[in-house]
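Shown here: the complex without one of its protein chains, the others still in place.
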Amino acid sequence: MLTEIAALNAACARALDTGRFEEWPGFFLDRCLYKVTTADNYESGYQAGLIYADCRAMLADRVMALREANIYERQRYRHILGMPLIGAEVDGLVAVESSFLVIRTMRDGQMLIFAAGTYLDKVRRNQTAEWRYAERIVVCDSQRIDTLLAIPL
Amino acid sequence: MLTEIAALNAACARALDTGRFEEWPGFFLDRCLYKVTTADNYESGYQAGLIYADCRAMLADRVMALREANIYERQRYRHILGMPLIGAEVDGLVAVESSFLVIRTMRDGQMLIFAAGTYLDKVRRNQTAEWRYAERIVVCDSQRIDTLLAIPL
Amino acid sequence: MLTEIAALNAACARALDTGRFEEWPGFFLDRCLYKVTTADNYESGYQAGLIYADCRAMLADRVMALREANIYERQRYRHILGMPLIGAEVDGLVAVESSFLVIRTMRDGQMLIFAAGTYLDKVRRNQTAEWRYAERIVVCDSQRIDTLLAIPL
Amino acid sequence: MDQAVRHLSAGAWPEGLTRVPYWVYQDPEVARDEQTRIFEGPAWSYLCLEIDIPEPGDYRTTTIGAMPVVVARAENGEVVAFENRCAHRGALICLEDGGRVKDFQCIYHAWRYDLRGNLASVAFRRGVNGMGGMPDDFDIAAHGPRKLRVAVLCGLVFGTLSTEVPDIETYVGPEVMVRLRRVLHKKVEIIGRFTQQLPCNWKLYMENVRDTYHASLLHTFFTTFRITRLSHGGGVMVSDNGVAHASTTLAAAKAPDESYSGMRADNQALKLQDPSFMNAVAEFDDNINLQILSVFPGFVLQQIHNALAVRQIVPRGVDSMDLHWTYLGFADDPPELRAMRLKQSNLAGPAGFVSMEDGAVGGFVQRGIATASNQAAIVEMGGSTAEGAETRATEASVRGFWKAWRAQMGL
Amino acid sequence: MDQAVRHLSAGAWPEGLTRVPYWVYQDPEVARDEQTRIFEGPAWSYLCLEIDIPEPGDYRTTTIGAMPVVVARAENGEVVAFENRCAHRGALICLEDGGRVKDFQCIYHAWRYDLRGNLASVAFRRGVNGMGGMPDDFDIAAHGPRKLRVAVLCGLVFGTLSTEVPDIETYVGPEVMVRLRRVLHKKVEIIGRFTQQLPCNWKLYMENVRDTYHASLLHTFFTTFRITRLSHGGGVMVSDNGVAHASTTLAAAKAPDESYSGMRADNQALKLQDPSFMNAVAEFDDNINLQILSVFPGFVLQQIHNALAVRQIVPRGVDSMDLHWTYLGFADDPPELRAMRLKQSNLAGPAGFVSMEDGAVGGFVQRGIATASNQAAIVEMGGSTAEGAETRATEASVRGFWKAWRAQMGL
Partner (left out) sequence: MDQAVRHLSAGAWPEGLTRVPYWVYQDPEVARDEQTRIFEGPAWSYLCLEIDIPEPGDYRTTTIGAMPVVVARAENGEVVAFENRCAHRGALICLEDGGRVKDFQCIYHAWRYDLRGNLASVAFRRGVNGMGGMPDDFDIAAHGPRKLRVAVLCGLVFGTLSTEVPDIETYVGPEVMVRLRRVLHKKVEIIGRFTQQLPCNWKLYMENVRDTYHASLLHTFFTTFRITRLSHGGGVMVSDNGVAHASTTLAAAKAPDESYSGMRADNQALKLQDPSFMNAVAEFDDNINLQILSVFPGFVLQQIHNALAVRQIVPRGVDSMDLHWTYLGFADDPPELRAMRLKQSNLAGPAGFVSMEDGAVGGFVQRGIATASNQAAIVEMGGSTAEGAETRATEASVRGFWKAWRAQMGL
């Protein structure tokens, strides 16, 4: 199972790193919560996120906006993921924690530590028995975002 | 076993990354050696360390000092760990090598590559059959420390 | 198998990170392709590489040159590797993709995100049944190289 | 380029308000003058929210330009502020974003300050065993960090070192005060805090905030989903001194609108799979969808549907700045309204559908003008004055910014 | 040191061409003057390859020094170029490395430009519903980014803001033109693109390129495998204005050569396990193994056996620069020749066996001279003039660089 969850995380990160954003919502269940926040906000109990989606449709809309509506300079992410820590299973949902690091590379080649932090996930098998995210809270260590956050973390 | 050691490394790193410093000495045996040094020092055979503890009590004292005595600006670590390389077992001690990267995030959100290097570990099962560190030599690639080294690596 | 490939990647990276360059060609088959390029070049179909070797002998010559001929300031790499993604097997060659991050530490201790990207590998067991690289295309996210590229990625 | 590439000639200024020479965004001398003449000068700077420091002993740290500042609630409940610099040898007195204390103690040599920043005691002032210590004539009362004049307005805390600048309401002006009170009409609650680092001069961001012309052209999302279009009702108001502005957009007419046809920004192909998050809850009894308000030099108040936020602009250098976002709700938000705020937090902020571009466009200008410091921007949309208008197809409010800036800079 | 550590005194210059004061690599004032006097002055800068923009509407972005530039192919097939800065408020007009467009539209307020950079339209110029918009007297034709003068030479695109500088061929000079045409005699094809960031002043790299003295001494690989040695035939040519240079090395004499014995660079112990990649395919009907050519200020053309490349030098600051490599083949390369180019791509570039050191040595100088700004380099090898010679044991071409540099800088 550890390997399966690690593979889920890796595949999800790979979809983002290779620019195949359309595949990204597919790693989530229809009814899900995806939020990007920071450790300070998380600890203060502030509910808002930089990105906040309470269903997969909102994730799809985010991707659509990135493709069709929003302007941002060409950039790539590279996720480096830590080993997942599998937590308790509560009514079918398995809690998982994984460290992440994202390096952002801009069009001109400039590389930057864009984000580091923890994924606080709740995963469940879907109808076809594949692990999917029912919840993913992206808790960034830093409350500072360079320029903008376009591609999801 | 590889997975067990990887899990030990991950759990130890997580205790530091989440600020639960008090748990950190628990990953070591009572009689142990913990030292933070650099590749240059290691290769020169210089024995002193930035942090040097020859028993778990000294690790606990380090944590006590960080909590009660020392002043340093609020900061977080994020450890990203490589796959452990399991070496030879010599009288019950298994040699393990793992690459690490630590990103430090300061209160104002500034992120920095704080340290990268190798853990040269010797691990053994304790009475309750859990893997623990008998020795951890933290060999940093760089001999340069930014500002100060408060939280252990 | 996943673990075996991950171990191959880790061992190869370790040879480079510990300065044991002479061991590095040994991770490749006699007839192999090793190329360091960038995502932009790869997507544009440009064939040339920063480093380009179409046999193991050229890898050995690269190491010889680094040792005997080329001048570059003392530096170390630290590879942090992602979980390999095992792809299809086509006539005995298994396709593997793995994310990588390389931190370069200079003599004076300065650390830098030197490279991040993906290894596009084709691996096969050699006569002694060890996994080896038949092909390794190092696709860097950034087309920018700081100062020079001496040690292979 | 990693450095200035021009001999800059601060001082020369084109006639009128319709041209802005590019050296204002590049010259380190200008940045230094701004610190003394604006941030430490006769201007009110936003410091924090009153709810950040509800009780006596609560404090919060911030900066005015580059000056570190402590804001605290004194014993008598008064809000006070002072420079975050120890009178002894200059260390920061407070190292945290905020907290609660009995008094302040500098970590370096333990000099103590009361909650108002008055030096209260000097460690070993009398020495030890009759040796050392401070001279007897050392007058504690004569030393301490610089004190600020503070004003609390609708739950916002402003501060200034200036004794000349008029009171905050006069500074903002009656018209914009109405707009400010419209939004901050009851107790707010913080629902998120983020910092966005922008690769541009701080003035480029403030111009962007005041630039009613760009929104529907730069932000496709705005236009396509008809959140704001120049063809919608509303307008912009600017205080006489140029210091404050507010722009509003009325709810969209349902009628078809061809004014953007053919423009990149008008992409009728776009459809949302979950349009629910656009169903804003009506919470202000008017039909204003969107109101952006600013107070010179660095304060912004945002209402985009139910997405409320305060933004604080802090310069970091000629080509770098921090934008501190505080996402707000009201303390008495009913659940469905709060839920809508969380969903609509996708609209603004560093990842906002309609604000993401604002994080980058200042950098595009900074890079575009790299070698054009002796050229000038054209700020002529809507004429040449800084007066409000019934349209947003104007740069009047941007001109108002420069009116205020030049007055303070003496340029 | 992270900052200049001297009072610099630009202006003072030693007699003749044999000394170069170190402040030229350190003084920010000098860098600023270079931008105006050289990069925006009477000099031709390399912009891109003609094949980068084959069809009308194709464009590519680059910089001349720090000035952002767009190069485009106009409707009539002409190659044009203009500053990448919007006439309105200065945003970059193009954000991509290149592409194909019908016209250019600034993202900020949607002002449009035709392929030549002429301002074509202003969004909401007439306002909306009769309000706002630009003044009636606003003259679109009177505004736009600065236009460049463009020249296409052997598939290379050069540009300049200057109307005085003579045509490109006169600028390069007849002798070096012959060398340029020798290599670029037919249609090229891009086989790789890389950027190398060097920790040195841009002039240190250009000197290195023109420094025929260093190659066989710094690059052991050159010497040991006898790719180029000072004892080999060939020489260096420099245009009268110092602007252009070309150096050549003839195929090695087979005879033993003791001239390097005992030097680090001569390591006869070295043997290649796969020497095949040194078996260059003869493609130019002469016996020139190696030819390096440069055009002031920032263009380099390389032929090292079958490794062909164009290098563009872009300063980033007094102690930082970008080197943009474009690895080339010919469109009609037979497979075995193309295969050899790929193998020989190991010779040059950021990881090149014979060029790796050039990426570092400029930084070694920058650091070596850290506190020596009032000292000077000795550039006396081969005498004191900037004339070509039948040997490479000379720094004549380096002196030529300074001849051209001082003429433009008026120093």
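In order of appearance the chains are A, B, C, D and E, and numbering begins at 1 in each one.
We adopt the following convention: a contact is a pair of C-beta atoms (placed from the backbone, for glycine too) under 8 Å apart; a residue touches a chain by one contact, two chains touch by 3 or more.
Keep in mind that this is a model prediction, so the values were computed, not measured.
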Which displayed chains the hidden chain touches across the whole complex: B, C, D, E
Hidden-chain contact residue, picked from the options E:86, E:369 or E:386: E:369
Contact residue for the chain not shown (choose from D:16, D:54 or D:127): D:127
Among B:54, B:89 or B:130, residue touching the chain not depicted: B:54
Contact footprint on subunit B, counting only the chain that is left out: 36-38, 40-41, 44, 46-55, 57-58, 60-62, 64-65, 68-73, 143-150
Residue ranges of subunit C at the interface with the undisplayed chain: 71, 73-74, 107-109
Absent-chain interface as seen on subunit D, which is shown: 28-29, 31-33, 35-36, 40, 65-68, 83-93, 95, 105, 107-110, 123-124, 127-129, 131-135, 138, 143, 315-318, 320
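Throughout what follows, only the chains that are shown with their structure count from here on.
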Given subunit B and subunit E, the chains that contact each of them: A, C, D
Higher-contact pair (C-beta pairs counted), A-D versus B-D: A-D
Chain whose mean Cα position lies farthest from subunit D: C
For subunit D placed onto subunit E, the superposition rotation in degrees, Cα atoms, nearest 5: 120
Chain pair equivalent in interface to C-E, over half of contacts matched, among A-D, B-D or A-E: A-D
Geometric centre distance via CA averages, subunit B-subunit A, whole Å: 28
Interchain centroid distance [CA atoms averaged], subunit C/subunit D, Å: 48
Shared interface positions of subunit A, touching two or more other chains: 71, 73, 80, 101, 108-109, 113, 143-144
Sequence positions of subunit E contacting 2 or more other chains: 95, 107, 195
Interchain contacts (touch definition) - all pairs: A-B, A-C, A-D, A-E, B-C, B-D, C-E, D-E
